[in-house]
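With one protein chain held back, the other chains of the complex are shown just where they sit.
Labels run A and B following the written order; every chain starts at residue 1.
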Amino acid sequence: MSLFFRQSMTVMVKDLRSEFRSKEAINASLSFAIVILLMFSFAFDPSSDAIKEMSGGLLWIVFAFAGALILNRSFARELANDCLDALVSSPVSGAALFFGKSLANLVLLVGIEMLCFPVFGIFYGVEWWKQLDSLFLVVVLATWGLTVIGTMFSALTVNLRLRELMLPMLLYPMMIPALMAAMQLTTALISGQPLTGDAYTWLRLLIGFDIIFTALSLALVETVLVR
Amino acid sequence: MREKIMYALGAVGSALLIYNLYVILLQLPDEANQGAIYRIMFYHIPAFFTAGFCYITALVGSSMYLIKKDLYWDALAVSATEVGLAFAAINLITGSIWGRIIWGIWWAWDPRMTWALICWLVYFGYMMLRRAIDDPTERAKIASVLSIFAMVSVSITWKAIEWWRTQHPGPVLSFRTGGQKRVDSPIEHMIYQNWWALLMIAAVFLMIRMRQEQTQREIDSLRRQAHAL
Partner (left out) sequence: MPSSAALHVDQVYKFFGDYPALRDVSYSLEPGACLALLGRNGAGKTTLLRILSGLSKPSKGQVLVFGHDSREQATRAKIGVLGHGIAIYDELSAVENLKLFANLYGLSNPQQQAMKWLERTGLERVADSLVREFSRGMRQRLAVARAFIHEPSLLLLDEPFTALDDRAIAVLQSLLADAKKDGRTIVMSTHQLREALELATDVALINKGKLAFKGERTQEMVDDPAYIYRSYGDL
């Protein structure tokens, strides 16, 4: 068990170090997120009160699109120089490799998302920080769901020509339950509404979603990586 | 033997379909509230359950492939998914037409319809993924994993969407309402009868598609062997 975590940590650190050195995916993802936020300001009247009701939906669409850029690179970065072969033939289990990469992606994605909130607040004049701790919890839980499936599909599609296209296409329909929950909860928390009974249902859905897909991915990733 | 079963099923299924059509159009009376259009239900409802059977068959095929690594199971999975997609499309289209006549709108974002669309997109993604992989063994393996994810995702999405209010009519078939009679007997009876017809047609399409998949595999391997020589 500790071997699993040790190996995952090694992989996570490697991915984060690589990414922070080049910053390619982070820059692309963050710029993309800001551009979409900007574009939405033309789609809706940014000053209206209706924005508060749409905030959850808007933000999570931005996070999903920007996130796909990072998730895509997750296994794709191993293709250069055939590094993936070296990793798979090493004593690292497929599950540890996957888990390490998922953790790295979680850190990157949550980082970008937390940067998007202030930008959103500035563009749309929304005070989003009122229930910050609950908001952060929701962000982490929902992003974990996105990350787990996204990293898994990154492994699934790593050898495909149309990888950049396939990953979002496969990812988004499957993410809908988690995105639904995240949107509802985020809207509620940003609007300053107290969390009602309904909210706990959504929270349970998020947690269940995360547990089920994490377990499924850990079980199947080894099969996917060994040809 | 296999051919004979296929032809028999095809013949009986088609015959039943035509007979049903006759009964539906000429013998069954118009429904009190909906008028003539309710007849589309005889296709809309069975198509849904047929698609469901197909997707479950695909899940079985995918799981068995991962266990046995026999490409026969992969052929079953892809054939079942394709046939399922076709019937799911029939379900969506007939539902949309019915909605246009009864509610005046082509589409409503109610949970059941939304879920049906999501389901269709998820399995369409499966077909797209298959198209992007050339090596049959790799394709079978990757697609099988995706198929398992698809079934889990579709199930979770169903549960999640159930928590929303619905505009879609509630269940009418007796086995869904716990024995309560929501519609007249002849109508419910015809729904089941047409369901049999559609299932038989689905089975025939499945067998044809599997045969085609097998032939394609043989051609591909012969082509590859020819290149190697």
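Here is the rule we go by: a contact is a pair of C-beta atoms (placed from the backbone, for glycine too) under 8 Å apart; a residue touches a chain by one contact, two chains touch by 3 or more.
Since the model is a prediction, treat every value here as computed from it, not as a measurement.
J.: List the displayed chains that the omitted chain touches in the full complex.
T.: The chain that is not shown touches these displayed chains: A, B.
J.: Can you say which of A:S93, A:T151, A:Q184 or A:S217 touches the chain missing from this structure?
T.: Once the missing chain is taken into account, the touching residue is A:S93.
J.: I'm checking contacts with the chain that's been left out. Which of B:D30, B:D135, B:E162 or B:D184 qualifies?
T.: B:D135
J.: Hey, which subunit B residues sit against the chain that's not shown?
T.: Within subunit B, the residues that touch the unshown chain are 69, 71, 135-138, 217-218, 220-221, 224-225, 228.
J.: Residues of subunit A in contact with the chain that isn't shown?
T.: So the residues of subunit A touching the missing chain come out as 3, 7, 10, 14, 17-18, 21-22, 80-83, 85-93, 226-227.
Everything below uses one rule, namely that only the chains that are shown with their structure count from here on.
J.: Which subunit A residues qualify as touching subunit B in the complex?
T.: Touch list, subunit A to subunit B: 149, 152, 156-157, 159-162, 166, 169-170, 173-174, 176-177, 180-181, 201, 205, 208-209, 212-213, 216, 220, 223-224, 227.
J.: In the complex formed with subunit A, which residues of subunit B make contact?
T.: Interface residues on the subunit B side: 66, 118, 121-122, 125, 128-129, 132-133, 138, 141-142, 145-146, 148-150, 152-153, 156-157, 159-161, 163.
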